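Dropping a structure here in structure tokens format, bear with me for questions.
With one protein chain withheld, the remaining protein chains of the complex are depicted in position.
Entry: chain A
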Amino acid sequence: MTTTQQAGKQDLSWLDDVTMTELERNPYPTYERLRREAPLAFVPVLGSYVASTAEICREVATSPDFEAVITPAGGRTFGHPAIIGVNGDIHADLRGMVEPQLQPAEVDSWVDDLVRPIARNYVEQFEDRGRAELVAEYCEPVSVRSLGDLLGLQSVSSDKLREWFHKLSVSFTNAGVDENGEFTNPDGFTPGDEARAEIQAVVDPLIDRWIEHPENTAISHWLHDGMPPGKTRDREYIYPTIYVYLLGAMQEPGHGMASTLVGLFSRPEQMEEVVDDPSLLPRAISEGMRWTSPIWSATARISTTPVTITGVDLPAGTPVILSYGSANHDTGKYDAPTAYDLHRPPLPHLAFGAGNHACAGIYYANQVMRIGLEELLEAIPNLERDTGEGVEFWGWGFRGPTSLHSTWEV
């Protein structure tokens, strides 16, 4: 096997020097080298094998020899059973619990009425000001308010929802381990623990109410749907999945909108096209998701049997982290993948994952991002990036711009 020989010949000792800080600041150089030299490799700082190319990510994500597993830091943050890390009957039950509200036809019936007024409200707060920091003032608030209202968390402010996902996010990606597999920064889980305590204090009384008086909110449906009359799902059983929503589903549409805007700002002529023809937004968003995948490296699989992938022998029980953000920069699939290009051939990307654990909210998230950007560009068609301020991306597990300062003439 040529691949085996090549893999065997590669000196991967450089991986010993890779640090979490480096990955969080800019994971691309490390993963570019991984894709070239060892598309499935053990990365010591992560204590795990990592799949970095499109082909291997897809193969592992859809292989019958693997099942889902939550990363150790993710499991420490969410607890069990989180929908992203379980299999078999529990996974089927949790998917069956969340999916009915997320079917495209169902989402179409309410998403515009839910998201558009929220987007308009936030844009009205700054549209006459002539400048805004769009991550904190628009992308994140639109994302969290929409999902918060859908879940039944109208009583929780958008700023509190943003604080929760930020805290859960840093804990979930506190992945660094030492040679014994112990977390190198155990204090890194404190924010997530604080957030969980606050969430339970707010959500427990709501659950108490919804058990007695079901409402048309997502969490109320999760308690009741598919259960025998008079029975509800146990709250401890659904909390980990509530945390999955309060992190990923809250954070990522905001990341996706912001990254798409940064990408479009990098191609002013393409921004102009999208402003002039908002029907291009779904394509612009899809490219934004490929260009800077919000769930960059946050999901994993574990082998259920000894298996050989791209010449690497993995014993049963070997976790593999799927680096979708890297797979979406695979030069074997995309020309000049580091460039945002609205007009690149619209090949499928892996930003929403693959296999039976692919994102359940793909349709909903795409609609939130579309409506959010439609309203922003409708109100401010002369939007420009504030070139006096830099744009910094951050994150290895989850990735997006930390801020996006923009200006326009008023």
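Everything that follows uses one rule, which is that a contact is a pair of C-beta atoms (placed from the backbone, for glycine too) under 8 Å apart; a residue touches a chain by one contact, two chains touch by 3 or more; residues count from 1.
One rule holds in what follows: contacts and distances are computed from a predicted model.
J.: One chain is missing here; what is its name in UniProt, given the choices "ABC transporter ATP-binding protein", "Multiple sugar transport system permease protein", "ATP synthase subunit b" or "NAD(P)H-flavin reductase/ferredoxin"?
T.: For the chain not displayed, UniProt's protein name is "NAD(P)H-flavin reductase/ferredoxin".
J.: Using the touch definition up top, pick the residue from A:I199, A:I219 or A:L377 that touches the left-out chain.
T.: Spelled out, the listed residue whose C-beta touches the missing chain is A:L377.
J.: Tell me which of A:G75, A:P117, A:P214 or A:P278 is the one touching the absent chain.
T.: The missing chain is touched by A:P278.
J.: Could you list which residues of chain A touch the chain missing from the display?
T.: Residues of chain A in touch with the missing chain: 127, 275-279, 345, 377-382, 408-410.
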